[in-house]
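Apart from one protein chain that is not included, each protein chain of the complex appears where it belongs.
We call the chains A and B, going by the order they appear; numbering starts again at 1 in every chain.
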Amino acid sequence: MQKLKGILLPTLSLLMICLVCAGLLAFTNGFTKEYIEKAEKEQILNMLSSVIESDRFSEQKEYSTGRGEPYPYYDAFDKDGNRIGRVLITSTNGYGGILRLVTGIDAEGKVTGLKILELHETPGLGSKVNSESFLNQFKGISRELILSKAGNTGASLGQVGLIDAISGATVSSGAVSSCVNTALEVNALIEKGAN
Amino acid sequence: MAKTKVSPLETFSKGFVKENPVLRLVLGTCPALAVSNTMVSAIGMGIATIMVLVMTNTIISALKKVIPSKVRIPAYIVIISTMVTVVQMLVKAFLPVIYDALGVYLPLITVNCIILGRAESFASKNSVALSILDGLGMGIGFLAALFSISLIREFVGGGTILSGIQSLLPFLSGSSFNGVDVASAVSQYTALEPIKIFILPAGGFMVFGFLMALVNRINHKKGKPSVELGCGSCKACDKEAK
Partner (left out) sequence: MKTYIALLVMGILTQNFVLSRFLGICPFLGVSRQTNTAVGMGLAVTGVMTLAAIISHPFNVLLNNMGLEYLQTTVFILIIASLVQILEVFIKRYIKALYSAFGIYLPLITTNCAVLGIVIINAQEAYTFPQSIVSALGAGLGFLLAIFMFSIVRSKINEAHVPPSFRGMPITLIAASIVSLSFMGFTGIAQGLGLA
């Protein structure tokens, strides 16, 4: 009987502690839940607004091509409710890992802006794709992108569709271009499906 | 064990230098290396750790007569992980960018040797007031160590100081201050560029190693022995014959 008491008391007190802790966690969860949701919504809004100017965005939708993962996207509207564009999230394999990109495309199918969400490229080299000078090249493009390695041709001469890769970071540059190409393709598919 | 009464002030301040958890006791090395690539995430981690440390020390000290010795360690683990989860939720709600920056290391505060170590060696044997002071002192020492490492890493490796501070102090988001970018300012005058390796994991090991050598130097001058891997109560240390 003594032995049982020796096991029972510690087990009970441990159980009590577990219950109290679980209760505390449930309480904190309930308290912080709405703040967390609000913060998440704000983060998404910031992300979307950084690539396209819009008054309102739809909820996250998904477009499935039947192959692979579906593509998440958001419709963008002006204050009258007209659809002025779309924001797509695409990803591909970069040099050091997954590269995830947010692309804003207007109603005419032209790129309005880019934002890199996830980057695992070589710091100082491939990571340079996350610079304004590189990303701004994509603005205004509406057709398939071709990567140029020659340096002084293409985008720097204002030819839409040709992208200057960053020297020494061909793979990373190609990954970004590939993401944007996919975004343009999917956007076109969504448009076709909507009509 | 000496029965001398340790003053509250000493309990509090020993965590800064004399028994600095990271640089003297070599505890909590995982987060020290992992999140010290930017100052903002280092400070965030430090503050989160202080919160957990103070809360767990308080609770464990308050319950020291109630928790049976047999289930002591599991009880501590439950309490610590609960506090860590609470802090996790608070950070996620109010400082979401910091939450993303800290990633998996925030819940890993649970197994930070410092917390279990202090609980076992101090909080379970001392009053609540002293335990709070001990927790605060150790936590601030931890923060100070992280701050130093990240200051070096971020400044030398990226040329910035406190980059992204707005995610830590949201009230700053009205202003345009988001850290000082020394590199861009300097780049107009010199060809000096940041040494990128410092932001990489390799740089983390290196800065930590050099800081430890510095601490050893100071120790030797005072006639004290070199730093060795700590965490006696953590049991995660060298058990081989030295």
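As a convention for this text, a residue touches a chain if its C-beta (ideal position, glycine included) is under 8 Å from a C-beta of that chain, and two chains touch if they have at least 3 such contacts.
Predicted, not measured: the structure shown is a model, and the values here were computed from it.
For the options B:S41, B:T85, B:S150 or B:S163, the residue in contact with the chain missing from this view is B:T85. Residues of chain A that touch the chain left out of the display are 21-22, 25-26, 28-29, 68-69, 93-97, 122, 171.
Contact between chain B and the absent chain runs through residues 26, 29-31, 33-34, 73-74, 77-78, 81-82, 84-85, 88-89, 104, 107-108, 110-111, 113, 116, 197, 200-206, 208-210, 212-214, 216-217, 220, 226-229, 231, 234-240.
Convention: only the chains that are shown with their structure count from here on.
On chain A, the positions that touch chain B within their shared complex are 6, 9-11, 13-14, 17-18, 21-22, 24-25, 28-29, 32, 35-36, 39-40, 42-43, 123-124.
Within the complex formed with chain A, the chain B residues making contact are 63, 66-68, 70-71, 74-75, 78-79, 82, 85-86, 89-90, 92-94, 96-97, 196, 199-200.
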